[in-house]
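Certain chains of the assembly are absent from this excerpt, and the rest are unmoved.
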Amino acid sequence: MTDTWNRHHVLSLADFTPDEYDTVLQTANSFREVLSRRTKKVPTLQGQVVANLFFESSTRTRSSFELAAKRLSADTLNFAPGSSSLTKGETILDTAKTYLAMGTDMMVIRHREAGVPQAIANEMDRLGVKVGVLNAGDGQHEHPSQALLDLFTITTLLDPNQPQLSLLKDKKIAIVGDILHSRVARSNLWSLTASGAEVHLAGPPTLVPQLFADFVKEPTDEGLGLKASSKQPDSSSSLNPLAFSRKLFLHWSLEPALRNADFVMTLRLQKERMTSHLLPSLREYHQQFGITRDRLKLCNPDVKLLHPGPVNRGVEISSDLMDDPQFSLISQQVTSGVAVRMALLYLMGSSKV
Amino acid sequence: MTDTWNRHHVLSLADFTPDEYDTVLQTANSFREVLSRRTKKVPTLQGQVVANLFFESSTRTRSSFELAAKRLSADTLNFAPGSSSLTKGETILDTAKTYLAMGTDMMVIRHREAGVPQAIANEMDRLGVKVGVLNAGDGQHEHPSQALLDLFTITTLLDPNQPQLSLLKDKKIAIVGDILHSRVARSNLWSLTASGAEVHLAGPPTLVPQLFADFVKEPTDEGLGLKASSKQPDSSSSLNPLAFSRKLFLHWSLEPALRNADFVMTLRLQKERMTSHLLPSLREYHQQFGITRDRLKLCNPDVKLLHPGPVNRGVEISSDLMDDPQFSLISQQVTSGVAVRMALLYLMGSSKV
């Protein structure tokens, strides 16, 4: 299964190949089976050390990684930024090298600045050490394990035995909310468009990313669409060989994104956006872009809802809908998170490169 | 041993039966034996996850639960309120459901508001999941594991081989201090009166709980006594079938509570009570209600002292008395805590219901 895997680091999904997506999905599925046992533990990483270097504090994601590591029997170290050498003026790279020198085998890194995990990975490579670096969220850049757990949640729903990228082909997926500031959205854009799904972004104009302006050339009747054939693969870019086939659409209103959607992925609204005048009010946001039972009627009847959490109840999603197992995949996402993170740590640890 | 145990949750001692108390005591006693070995660990909860969700911060109690879980070979997750999604607006129930979805088997919950552990337990039951919830202190309501470790400390002193509730029958136990605000006192009242012990509460009038006004009908020459026969079981209340036989006495001075007492349980005085004008000064409190070597002469010569910790030395107890092994059971209480919490986690995990 791991013949197709040669990454020490998981930093971004921009250059993930379909084989790599499928390897993660299938590995995660085998760990999902482990998690259904009474003794949810395997000795895979016995004696190895996973350091959670969360320079930006987090409970949810850190706990998920910590649990994933422990269920692989690894020892874990947690870095607490509040009480750290950082306040003593040490650079981030020096902190990472300290954990390296202690004998850390894998580092899971979150930082408020984009690019920090990449910089640490570069340094590890420069030093010639086989230490894997996993980006657990860097600024507004990427959060690959979140997008992979979203992908796993969706594909195991479509085929619990053989989750694979191609199951999403021609599905319509709406991503709703603060696209501009969302590392979750950025990572999901790579995976979902790579699958051949039709991805529709919806949000207020202030939260629509400039980043995508390049991709979006031709308005369609459903918004601003990216025609598959209008963009040839850019031979100078090794990062994104699949860009030419991605189907991406932008909307500044909710309805065209929801129409016949198979999945609706809502993003967390950072309340601090209000103070920076990007949003009028939570109430107004909910009126325009909040997902309600009524609005879901626009979607495919089997539509499912996702949210990376934590949810502002009654803002991104109406509160009753969030708890409705007919529609909500939110708790499955959390469960998938542990299996997917076990898979990533396992694959990174077994990389031969 | 666990035939008499059918609880997933331990939230309150109000409805504990004598059989349940004895099951906890006997199970804890078998773990006490484990703790006397060099390798103080058993594989009982191998591969299970215990999440310590301490919304109110704590070192002592959290460490005790963490150690109990680790000695049962469980993996532990610690929730740090400071760095949590709570600051991002997530509800407490959503936080609990996130830990549930990650695969938590048992949750140990402390919160400054009474009723939070119960609310989380209700939600787990509503969802139909077999996740145990243990109340590690909720507001001024209850702290059942503390009362059970007090009970274990006392009963193993009376019979190290067969600790059981009935050993306390007709013993006189004084509880001294801030009854009004004490969750420790509340839980102990259920267990100690259930044992048939004579329980005497003593404290300044401002710290005497309104809660007990209902129970206390007839003044006695020793204070305000609750005559056993004067109260019939209330058939409308399934919570407290034993209330009619409880022997509870209130005093607004120390001496009648101490006279011939077999055990004196002092409560921690929250220094912030002074600022709210419930107490004149620590010095005056100690003069009226502090336990000193002199005052202990009023008690049974074999009297033992308990305190849930942390102690304000020289306030609740004179400093020398606290360290005197002839009288003080304080360190035994801490040791009992680990054994009792192992027992509770074990029993909750093995409940068939």
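First chain written, first letter: the chains are A and B, and each begins at residue 1.
One rule holds for everything that comes next: contacts are C-beta pairs under 8 Å (C-beta built on N, C-alpha and C of every residue); 3 or more make two chains touch, one makes a residue touch a chain.
Treat the numbers as computed from the prediction; the structure is a model and nothing was measured.
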Total identical subunits in the assembly as filed, 2 in place: 3
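Going forward, only the chains that are shown with their structure count from here on.
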Copy-to-copy rotation for chain A and chain B - C-alpha atoms, rounded to a multiple of 5°: 120
Computed distance of Cα centres, chain B from chain A, in Å: 44
Touching residues (chain side chain A, partner chain B) in the complex: 35, 37-41, 57-60, 63-64, 66-67, 70-71, 82, 268, 271, 309-313, 331-335, 337-338
Contact footprint of chain A on chain B as seen in their complex: 46-49, 51, 75, 77, 79-80, 82-85, 88-91, 94-95, 97-103
